[in-house]
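Every protein chain except one is present and positioned as in the full complex.
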Amino acid sequence: MDISKDKLLEMYRTMQKIRLFESKARDLAMAAEIPGFVHVSIGEEASATGVCAALRKTDRITSNHRGHGHLIAKGGRLDRMMAEIFGKRTGYCKGKGGSMHIVDYSLGILGANGIVGAGLPIATGSALGAVIAGKDDVTVAFFGDGASNEGTFHESLNLAAVWKLPVVFVCENNGFGEFTPMATVTSVKDIAVRAKAYDIPGHIVDGNDVLEVFRFTSEAVARARAGEGPTLLECKTYRWEGHVVGEQAFLGDGSYREKSEVEEWKRKCPLIRFEKWCAESGKISSAELKKIIADTEKELADAVEFARSSELPAPSEVTDDVYNNT
Amino acid sequence: MDISKDKLLEMYRTMQKIRLFESKARDLAMAAEIPGFVHVSIGEEASATGVCAALRKTDRITSNHRGHGHLIAKGGRLDRMMAEIFGKRTGYCKGKGGSMHIVDYSLGILGANGIVGAGLPIATGSALGAVIAGKDDVTVAFFGDGASNEGTFHESLNLAAVWKLPVVFVCENNGFGEFTPMATVTSVKDIAVRAKAYDIPGHIVDGNDVLEVFRFTSEAVARARAGEGPTLLECKTYRWEGHVVGEQAFLGDGSYREKSEVEEWKRKCPLIRFEKWCAESGKISSAELKKIIADTEKELADAVEFARSSELPAPSEVTDDVYNNT
Amino acid sequence: MPQISFIQAINQAIAEEMERDPLTFLMGEDVVLGAFGATKGLIDKFGAKRVRNTPISEAGFVGAAVGAAMAGTRPICEVEFASFFYCAFDQICNQAAKLRYMSGGQATMPITFRAVFGAMGGAAAQHSETVYAQFLSVPGLKLVIPSGPSDMKGLLKSAIRDNNPVIVFEHGALGWSREDVPAGEHLVPLGKAAVKRPGDNVTVVAIGAMVPKAMSVAEKLEKEKISVEVIDPRTLIPLDEDAILASVEKTNRIVIADEGHLRGGAAADLAAIVADKGFDFLDAPVRRVTSLDVPIPFSPPLEKAAIADEARIEAAIRAVVGR
Partner (left out) sequence: MPQISFIQAINQAIAEEMERDPLTFLMGEDVVLGAFGATKGLIDKFGAKRVRNTPISEAGFVGAAVGAAMAGTRPICEVEFASFFYCAFDQICNQAAKLRYMSGGQATMPITFRAVFGAMGGAAAQHSETVYAQFLSVPGLKLVIPSGPSDMKGLLKSAIRDNNPVIVFEHGALGWSREDVPAGEHLVPLGKAAVKRPGDNVTVVAIGAMVPKAMSVAEKLEKEKISVEVIDPRTLIPLDEDAILASVEKTNRIVIADEGHLRGGAAADLAAIVADKGFDFLDAPVRRVTSLDVPIPFSPPLEKAAIADEARIEAAIRAVVGR
């Protein structure tokens, strides 16, 4: 598959946006400038990016608690995301959602979700909605290895398979659910194997290779759009940071993985990998990449400034938006 | 595997008990002599029988809404079962359960269940309990093809697999969940395939051949007892009767399967098949079989008499047994 | 006006609303054949794309209804028995109910959930429950409990058109009840109670299948010159508080009759409102008639003992009016 230069640049920009946004979010959470639970996906940027690069604007995604990357990759604005994380009324959800619950319907982002596994049936239904409405939009469900043990995984894949719904199930397998190693709670080595239980294609994907992710997703999306039904993709990746920012405060000296394992995965950084590929293939110059970094840093700085200077919601807004009164 | 004559006789007796008990229960329900929903498993006697023949008394089972066969096969008494179906205080549950909820803990029968798929986690937990208590009892979960689409199926098989619990999952695939053909709501042709999603053995079993069921179960039970973990067995079978006794009253002219299909399966009757095998193998004489039928008819008549002549519970008993006050 | 049954009313409401809007569709276990008759024949009118038998997987297909609603369609999602809602509680309480609010108003969730509930003769504890009390404290949902065919049709049509998740609870014992129901357009607004019968001495607020029971008690007591006002709130969320309080202001006495349990039930919820906002009107304790706090038993005499009935409604009325 030949990937256009624009697409390549866009992918790199997306990965940088995610990396920089989440690094900032982490720092702000550590500094207690933003409240609540913040889960970052640093180290996993390639899967969100490669998947969403294969989607068009009217396609939809559902995400999970570790959702910043997915949202940014689907086109979410850094300023409104940051404002939401700060709890400001200029945020995507007017401050009602926070880090775990950012949504932008206009971009087909049906939302991050605080309940593990909850996004899979919603994505399946979103695909069903497209069929009912006679549209050929595809929906992607992002979820983790941990979520693949939830009943909703099973119910969703079965439903999507029997109704041949246009949905792509993307499992980001980072080896852990919170502090529990995947292997101790999951009966298979590869989540992709579970596709057999639904008679649908299942593929293991190098989740740190944005180009491979893009290729597999493009194929799965084409299949879905053609009415041939769902695909399960398993992107093998790793999170460099803790499950939740600040986890050391309650874990204390408890640790659940070797430092060396983290270091090993840092060497597989998806951004560096892509930069190397650019250099080797000669497709993109390092100056072009640097410009992207600089642009993104500026965009992020503006986003933080926007969030900081935005107003908090007024207490009276607390009762808005419970019901749709139209 | 060599099966003792006693075992063979016991299996035939069990199948006859189920057939006769359920035929009677159906007739009584049609005659409105017993209230509530009654689901019978006529035509499926071999799976309940073959499975439970491979268990010992301290082993446990969980069952579903179509549970009479499982209970009888695990040793349930016809009189107390019949009394329960009649809603009498001499019934297994003092009239509080009814057809869908018969239980005999002393026989390791953890209960029929009105919620599809609910028995699987309970069986898994029962197996966990054995491990915690340091006992080598095995638990069997009986469930249908329809239940295999519930999230609890997935969660239970995964949990049992990772903890290598002594449980055998027995799917009785009769091709329908209520009035919905399995193929229209299930993404695989064979439920046994789903074992791959948990990296455990999965076998397709001729559910109308009591000897084959017994052999496969014996192997799975041995495996479980040895601490090697769960097995998924899929017994292919068919129910001759409706999903629920009296369904024509609300289905009216709606029908969901061909008469010819029912007739075809009636020709595969598990009892006739076993009788033929006895004749061909010469292991058991037809006189011996006839005696069993006669005995069972007597036992059933007594059971009905017991049920009819038993007292209904007194209204004041309604508040007993909500809590254990010890 | 044609007489039709509760179940036919459901069928009519769904058929009319699916006729009206091509994005309205029906999903659930065995909706094609229509296990209780409510959805029978819809497949012939609307085809397999819009009338869908789901696998037995409540969390999955209830969640799919949520996603389909977010994708701009209008699902009618049947969960045969209300007790099965328990298998999909997360998708209803954490997702359908909350996602609009949590998204700052971005999501719209036009879903109608339907389920049969209540004691209907020997269905036992896992098929006889009155589950709505558990949704009362879930802001974002609307709860509808029709007490007869005409309201059934009018409320269900309103529910389907509503842009919020609405749960319609259909009492199993009312299925074959019949009454005059307007053909075609007939809408009953959500949030408007019905005064089923005016009276002066005591207000009886009755829910679902308790309404006909309360009516028959009221008729009986009329002969003794105990004048009972029977109010059917019809929807618990939104609740027509004004109707209830206005009645109590007039009668100064109230009995709340519900088939749910005493502790934590819908009757407790209504009683609390009256004990607060209607306190000054009250001349007697706020009395509740509910089922006993036991799982609903199978055996007929036990079931009868467990479920709220006319005798208990009558006793409660007599207690509060002192006669």
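Here the chain labels run A, B and C in written order, and each chain numbers its own residues starting at 1.
One rule holds in what follows: contacts are C-beta pairs under 8 Å (C-beta built on N, C-alpha and C of every residue); 3 or more make two chains touch, one makes a residue touch a chain.
Nothing here was measured: the structure is a model prediction, and the numbers come from that model.
Engineer: I'm checking contacts with the chain that's been left out. Which of C:Pro139, C:Pro182 or C:Pro198 qualifies?
Structural biologist: C:Pro139
Engineer: Pick from C:Ile43, C:Ile111, C:Ala125 or C:Ala243: which residue touches the chain that isn't shown?
Structural biologist: Of the candidates C:Ile43, C:Ile111, C:Ala125 or C:Ala243, C:Ala125 is in touch with the missing chain.
Engineer: Per the definition of touch given earlier, which of B:Ala25, B:Val38, B:Met81 or B:Ala123 contacts the omitted chain?
Structural biologist: Of the listed residues, the one touching the omitted chain is B:Ala123.
Engineer: For review purposes, identify every residue of subunit A that touches the missing chain, sorted by number.
Structural biologist: 35-37, 87-89, 93, 95-98, 100-101, 113-117, 146-147, 149-151, 177-180, 184-186, 250-252, 254, 256, 312-319, 322
Engineer: Name every residue on subunit B in touch with the hidden partner chain.
Structural biologist: 60, 62, 91-97, 101, 103-105, 110-111, 113-115, 118, 120-133, 137, 139, 151-152, 154-156, 158-159, 162-163, 320-324, 326
Engineer: So which bits of subunit C touch the chain we can't see?
Structural biologist: Spelled out for subunit C, the touching residues are 59, 83-84, 86-87, 89-90, 93-94, 97-98, 101-102, 124-126, 133-140, 237, 239, 260-261, 263-269, 271-277, 279-280, 282, 284-288, 293-295, 297-298.
The criterion applied here is as follows: only the chains that are shown with their structure count from here on.
Engineer: Which chain is most central here if centres come from C-alpha coordinates alone?
Structural biologist: Answer for the innermost chain: C.
Engineer: Which chain is most remote from subunit C in terms of Cα centres?
Structural biologist: When every chain centre is compared against subunit C, the largest gap points to A.
Engineer: Once you find the CA centre of subunit A and the CA centre of subunit C, what distance in Å lies between them?
Structural biologist: Each chain reduced to its C-alpha mean, subunit A and subunit C end up 40 Å apart.
Engineer: With chain centres taken as the means of their Cα atoms, state the distance from subunit B to subunit C in Å.
Structural biologist: Distance between chain centres: 36 Å.
Engineer: Give me the residues of subunit C that touch two or more other chains.
Structural biologist: Where subunit C meets two or more other chains at a single residue, that happens at 54-55, 57, 59-60.
Engineer: Where in subunit A do residues touch two or more other chains at once?
Structural biologist: 151-152, 154-155, 158, 162
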